[in-house]
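All protein chains but one are shown at their positions in the complex.
On to chain A.
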Amino acid sequence: MAPLLEIKGLKTHFATDDGMLRAVDGIDITLNKGETLCVVGESGCGKTVTAMSILKLIAMPPGRIVQGQILFEGRDLVPLASRELDDIRAKDIGFIFQEPMTSLNPVLSVGEQVAESLRRHEGLSNKDALARTVEMFKLVQIPNAEARVHDYPHQFSGGMRQRVMIAMALACKPKLVIADEPTTALDVTIQAQILDLLQDMKERFGMAVMLITHAMGVVAETAQRVVVMYAGKVVEEADVDSLFESPRHPYTQGLIRSIPRIDLDSAHKTRLEAIGGSVPILIDPAPGCRFAPRCRYAFGLCAEKEPALREIAPGHRMACHLGEKQGVTP
């Protein structure tokens, strides 16, 4: 079966005063129909830029897709003009943004903000679009939907706004929904509700979900497959079980070890580990592995040669020199 979305060698760079910032520097991501894929990594690793590149939502200039293909149902989106992409935006690929507080237009009613894409893509009349919007609001469990569609964003709480965003992203029943840290800005209790809702919607509509997050807990709960990104590169990719059971890349191991555990009794409690250092600045990066300066296993080769992504088990790929020659396994 042909994958729904196939990102091949994508490079998205930003022109800055100090030089070219390689935010996304040659990544491959594949997403099948109906699959939930999580993209994880710390802030500044290029997760959001990757997602935004798919629909060309990055600011261009200064941003530019310098290389690569983004195949959606076999069609390359990179060479398309913004006007041609408009037929795919919201219709085939829905987008949920990180900040529900700022992602809705304050001067338009929430109903109108959902209805306008229905009118554009489904050719509905004002009345029908509004009716469908009310339906969507009920689906995402916004109470009193008939009245609420006429309200403005400032009359909603953060969680409710994110429900509006979900209704907006799902209104045209897209084949793929990209959710860019949909729960980061919300309270923990609301986070769980929103994730459940996303899961529900996914089951109901059978769409694929690309969930971008930095919370490993969210990954464990929702993902089928996981892509770990570091400094604009994919460092490891695996299905969720093998990633948590046998993480192979030192960065992934660090990420998993930095999850607070409440299931261990006090005798086994250890100090929570952190990955020392911070993400490198991606202007003229040094050759070699980008994680090497923070890696506890780093050795001579790491600073010289960039490790390629290689398959180490069926469906499990990672980019690290360890285990390649010396037989050292992390």
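Convention: contacts are C-beta pairs under 8 Å (C-beta built on N, C-alpha and C of every residue); 3 or more make two chains touch, one makes a residue touch a chain; residues count from 1.
The rule we apply is simple: contacts and distances are computed from a predicted model.
Enquirer: Quick one: find the hidden chain's UniProt protein name among "ABC transporter permease", "histidine kinase", "GerA spore germination protein" or "AzlD domain-containing protein".
Expert: The record for the missing subunit names the protein "ABC transporter permease".
Enquirer: Quick one: which of A:Asp86, A:Asp128, A:Glu221 or A:Glu306 touches the chain that's been left out?
Expert: With A:Asp86, A:Asp128, A:Glu221 or A:Glu306 as choices, the missing chain is touched by A:Asp86.
Enquirer: Which listed residue, A:Phe72, A:Phe95, A:Tyr230 or A:Phe291, touches the chain dropped from view?
Expert: A:Phe95
Enquirer: Please pick, from A:Ala23, A:Ile70 or A:Leu104, the residue that touches the omitted chain in the full complex.
Expert: A:Leu104
Enquirer: Residues on chain A that touch the omitted chain in the whole complex?
Expert: Its contact residues with the unshown chain are 52, 55, 57, 59, 82-83, 85-91, 94-95, 97, 99, 102-109, 113, 116-117, 120-121, 152, 154, 165, 168.
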